[in-house]
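In this view, the complex is presented without one of its protein chains, the others remaining in place.
When the chains are written out, they are named A and B in that same order, and each has its own residue count from 1.
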Amino acid sequence: MSSDILLQFCVAGVTYGIIYGVVAIGFTIIYNTTGIINFAQGEFLMIGGMTAVTLHQHAPLPVAILGAVVITMLVGAAIEVLFIRWLDRPSVLRMIIITIGVSIVIREIALHLWDEKSHALPHFTGNSVSALTVAGAKISPQVLWVIGVCGAMVLLLSLFFRATPLGRQMRACASNRDAARLCGINARNMVTLSFVLSAGMGALAGCVVSPITYVQYDSGAGLAIKGFTAAILGGLGSTAGAAAGGLILGLLESFGVWLLPAAYKDAVAIAVMLGVLFLRPSGIFGSAEAARLREY
Amino acid sequence: MAARGRGFGFTAGLAAAIVLVQIAASSAHKVFYLTQLTMAAYAMLVVLGLALLMGYAGQASMGQAGFFAIGGYVAAFLTTFNLGPRRDTLLVSLLAHAHLLVTRPDGSGGSVTHVQPWAAALFAITLAAAIAWLIAGPVFRLRGHYLAMATLGFGIIVHRIFLGSSYFGAADGISDVPALALLPGFAITGRAASRVSNYYAAWGLVLLTLWMLTNLIGSRIGRALRAIHGSENAAAAVGIPIARFKTQVFVLAAVLAAVAGVLLTHYNGGIGPSDASVMKSVRYVAIVAVGGMANLRGALAMGTVLTFLSLRGYFGSFDDLVFGGILLAMMLFAPEGLVGGAIWRRLRSMFSGKRRGDDRTGA
Partner (left out) sequence: MMRKVTILSVCAALLAALPAAAAETIKIGAILAVTGPAAFLGAPESKTLEMLAAQVNAAGGIKGMKVELVIKDSAGDAEKALSLAKQLVEEDKVFAVLGPSTSGESMKIKQYMDENATLLLSCAAAESITTPIMKWVFKTPQNDANAARWIFTDMKKKGLKKIGVLASNSGFGKAGQAQLEKLAPEFGIEIAISETYAKDEVDLDAVVTKLKAKDVQAVVNWSIEPAQAKVPVSIRKMGWNVPIYQSHGFGNIKYADACGPASEGILFPAGRLLVVDVLPDTHPQKALLMKYKKDYEEATKEAPSTFGGHAYDAFTLLAKAIEVGGLDKEKARAALEGLTGFVGTAGIFNFSATDHNGLGMDAFELLTVNKNCKFVLAQ
């Protein structure tokens, strides 16, 4: 295999990986603050993308994206307030099924609100075939946008968690909710905030990847599964782990296509997930001890 | 025991209802309703197994459609794959010697030699049980989200394998599956002439399963299961072999799903990848949830109604929305199911303005 073919597979893998990684980071934010795996995470990307496409018909692109992010954040808040907030010490099983139910309901509402068609925002710079050459491999400028926007989001997120009072409050909640409450932190609002943040990130990610992946009403579920795989691959609860897990998964998929019939590409991803679950549930970067101590 | 007595009363009542429905349908010349009721019955087999697993043993499984598909696809493959051209190979001649092969015309002028349907059925069910037994170990070392995702992943892999492989018909699935002859004069088939007998066969099987599971729950094993559901550590502390019980229940649920898969495939004359999809698994979970996690009868009653209506296209384009919405509503308001009674207590407490404790949405 020549070097530029090899590199092209790498570029493809990185493209997939960034997208899975950003979904995984969205999972991680909510998981850290609440211990809930939000199976509706993929739907945030879908809503963001679809809303942006609709708004773009009436407004310039940056306004449309901003609008989509805000609307999706409101949806995230609504989900938390309507479905999660008032539950009384629900079991894990119940929470899983609730978020699955939310994901299905959102998907079907999206089908009837929009339609069954595929949509996409225009490429931010250039068009669908413009490409930059990097060491013999072609990479679309949109992929660079994805890397840039997602990287910026991750950076801002860690700044937020480290340097702002609100962020530190959220981290306190994630570590030990009771102690945080004793310090006067309003745990319920932190939970809502985590949903809002996750939704916003998901929406922005959905907008910036839509020129590559297209969005349609059912694109949420597939992304959620890949995102979850990336999150546990990297170690659930770690943002950096989620990003790394995404990249690793993307590369594994890409080279899987090279080695196996492409028809089994998804089976490779699921096999990776099952492998991680069975062999090392704490993930590559997670600590096995911490995983055991986590309550669920 | 009171539980057994009640069980018998319900079973007898259900049997009576089944007969009543058939008589009503036949006499009103609406025998066609029996078709969808039969299909619903097979879906209920899967649900009963899942109710046992989720409700009593407390283990989530988002991949029951996978076992259903293994049963159905393997049976379909073995009864449609033409072994004629391979007659000279060792395996095929062994099968022929054991009288396990049969030849029939294939509808387009040729003939196809395939495995006897009952042998194929047995093999398919055994395979599903074996796979369940193999993955139970690794799966049950997981907890909570991880367990759910592992079973979900299993369901997806099975779906992808059947979708991707041309041996299993890829996207088209397998059609032209012959009837499954069980007794002289009776076969599992969708033909109009056998409609009534198939209806009774399907619902008879459901009744039998219900009776069997109800007895299981009332027995020592059932108490052990509930102990495991309540607290695994406590159960282990009193000496209950947790891993073994969980595995056994998992395998039982898988077998029930596979049996349903085999029988429904012969009834419908075919199977396709959509029968192995995640949405099907979610529907089974939704039905168990709506009936009440630990309530076999509730799951049976609600499940039959919902599946019947769905098969008739009653929900139109809103089918998935209905199941997803029901799932959500049940989990929010009535986690013990509509028939559990808890929902009424909750409504009362909501109106009486009692303050609930500060919420914790942790696990």
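Keep this in mind: a residue touches a chain if its C-beta (ideal position, glycine included) is under 8 Å from a C-beta of that chain, and two chains touch if they have at least 3 such contacts.
These figures come from a predicted structure and were not determined experimentally.
J.: Which of A:Asp88, A:Asp115 or A:Asp178 sits in contact with the chain that's absent?
T.: The single option touching the absent chain is A:Asp115.
J.: One chain isn't shown here. Among B:Val115, B:Ala202 or B:Ala301, which residue touches it?
T.: B:Ala301
J.: Which listed residue (A:Ile5, A:Val63 or A:Val134) would be found touching the missing chain in the intact complex?
T.: A:Ile5
J.: Name, in rising order, the residues on subunit A that touch the hidden chain in the full complex.
T.: With respect to the unshown chain, the touching residues of subunit A are 1-2, 5, 8-9, 11-13, 15-16, 19, 111, 115-118, 120, 127-131, 133, 138, 140, 209, 212-214, 216, 218-219, 222, 253-254, 257-258, 261-263, 265-266.
J.: Residue by residue, what part of subunit B touches the chain that was omitted?
T.: 6, 9-10, 13-14, 16-17, 20-21, 24-25, 28, 30-33, 35-36, 39, 107-109, 163-164, 166, 170-173, 175-176, 190-192, 268-275, 297, 301, 304-305, 310-313, 316-317, 319-320, 339
Definition applied: only the chains that are shown with their structure count from here on.
J.: Distance from the CA centroid of subunit A to that of subunit B, rounded to the nearest Å?
T.: 33
J.: Which residues, counting only subunit A, touch subunit B once they are in their complex?
T.: 34-37, 83-98, 100-105, 107-109, 111-112, 177, 181, 187-188, 191, 221, 225, 228, 232, 261, 263-264, 266-267, 270-271, 273-274, 277-278, 281, 295-296
J.: Mind listing the subunit B positions that touch subunit A in their complex?
T.: Residue list for subunit B touching subunit A: 54, 58, 60, 62, 138-139, 141-146, 148-150, 152-154, 156-157, 160-161, 163-164, 278, 282, 285-286, 289, 317-318, 320-321, 323-325, 327-328, 331-332, 335, 356-363.
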